[in-house]
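Removed: one protein chain of the complex. Kept in place: all other protein chains.
Per-chain residue numbering starts at 1, and chain names A and B are given in the order in which the chains are listed.
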Amino acid sequence: MNFFYFSSPSTFFRLAGRLAPAFFILAAVLAAAGLYVGLVQAPTDAVQGEVYRVIFIHVPAAWMSMFIYFVMACYGAMALTFNSRLSAMMARALAPTGAMFTFVALWTGAFWGRPTWGTYWVWDARITSELVLLFLYLGFIALSNAFEEPRRGDRAASLLSIIGIVNLPIIYFSVQWWNTLHQGSSIKLTGSSMHVTMLTAMLLMTFAAWMYAIAASLVRVRSVILERERRARWVRDLGRT
Amino acid sequence: MSGLAWAFSRDLTLAWRHPGEAMLTLAFFVLVASLFPLGIGADPQLLARVGPGVIWVCALLAAFLGLPSLFASDHADGTLEQMALSADPIAAWVSGKIAAHWLSTGLPLTLLSPLLGLQYGLPADALVTLGAALLLGTPVLSLLGAACAALTLGARGGGMLLALLALPLFVPVLVFGAGAAEATAAGLSASPHLSLLGAGLLVAAVSVPFAVGSAIRIALD
Partner (left out) sequence: MNEARLAVRSLAATRGPATLFRELSFELAAGEIAAVRGPNGSGKTTLLRCVAGLTRPDHGEIQRSGALLFSGHLPGIKDDFNAEENLCVALRMRGLQPGEAAIHGALARVGLESRRRVPARRLSAGQRRRITLARLALDDAKLWILDEPLAALDADGEAVLGQLLARHLESGGLALVATHHDLPLARAAREIRLQP
């Protein structure tokens, strides 16, 4: 078996089919454990009360939103440098999951902000750059689907993801700078150090989100492969069995 | 460097043949900027405070207007192929085209901005900073916009898609650009903002043409 064995779409299709359920199960188990620790075992926060528990969804989602963009850009770079179709398909498969986590992070943030800060939305540096990140994801998805020739979309979107990853720190930095200039909302998390069970729950939820992201993108990449290779013999053979 | 020269002179000549397009950009700029007082009220203090930001957002949108045609017409008539096959490196002639584009959109916007600043009642030193920030910032807009324009060549929903790609990338330019004039208006030094804009311009000028080049190669493939 050589390095490129799994880079053939038909091999990877089968491999992804076998791996995806495993990752889904792993995600479910980790999420169940995380939710148990987070919702049952973790103590009530002294300042925020029960509402802080949204952190167990919010923070993992925010982490994953950035991490997935990074992974997506790595796949994009691989797709362009090695001209490998599968990397581009993986980047394409990751984008909706990343966008979903970004949206969840913003959504839960708003519902956390309402009781704690008294408002759904503040133009805080992190929230604003998360919003920009959502637009970067949407741009990637839109660009990858904007061409008749799917490989054209693959390559254009791969290049866009690289441009995005270079710009993301600059965007974050600029928004932070802007935020300190507009002394409007100087909101910090409560100063209390984090309880160890809270940290455990958050890590468990993060791993659950990670496993879910892998599983979801594997399932999605399978449908991308099928769509691309619909004329290939091995796909037509699949239909017969 | 010859690539930069021929692309620059060619695009500038073409832009010169149709001065109407640059005029439309300017008219859009002034028009949108004049809509804001109608929308938010003519309180001079309020206008002076939001002025730099409003003018920057308007400049950003106006600079965006010309982007879809930057490569599209050359793509449609086959010139882009000939350019890609020219003896000069792709980044060179791309830089020439972007420079010409900036000269016909970004520079007029910059020159017109003090006038709008006066309408918004900005103090004189803030006007100077606003102009300086636009002078440094609009080339960055042209560069980043060119990359997105090249990526969307031949795409469905070209203009809207281009907006979705380009506008988020414009965020840092907007922040530092509008921040510079605001800092001056608040009695602070604008030099950190302007230095950052200048640094951004340098980095973008040397790196973006290569990204545009690969985007064009992808578009022609």
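Rule of thumb we're sticking to: a residue touches a chain if its C-beta (ideal position, glycine included) is under 8 Å from a C-beta of that chain, and two chains touch if they have at least 3 such contacts.
This structure is a prediction, so every number in the text was calculated from the model and none was measured.
Asker: Out of B:26, B:65 or B:84, which residue would touch the omitted chain in the full complex?
Answerer: The one listed residue touching the chain not shown is B:84.
Asker: Touching the absent chain in the whole complex: find that residue among A:8, A:83, A:119 or A:223.
Answerer: Missing-chain contact among the listed residues: A:83.
Asker: Could you list which residues of subunit B touch the chain missing from the display?
Answerer: Residues 2, 6, 10, 13-14, 17-18, 76-79, 81-88, 93, 220-221 of subunit B touch the chain that is not shown.
Asker: Which residues does subunit A use to touch the chain missing from this display?
Answerer: 83, 148-150, 228-231
Here, only the chains that are shown with their structure count from here on.
Asker: Quick check: how many Å separate the C-alpha centres of subunit A and subunit B?
Answerer: 32
Asker: If we count contacts the way the header does, which residues on subunit A are in touch with subunit B in the complex?
Answerer: 80, 132, 135-136, 138-139, 142-143, 146-147, 152, 155-156, 159-160, 162-164, 167, 170-171, 173-175, 177-178, 181
Asker: Taking the complex as given, what residues does subunit B use to touch subunit A?
Answerer: Touch list, subunit B to subunit A: 147-148, 151-152, 154-157, 161, 164-165, 167-169, 171-172, 175-176, 179, 182-183, 200, 211, 214-215, 218-219, 221.
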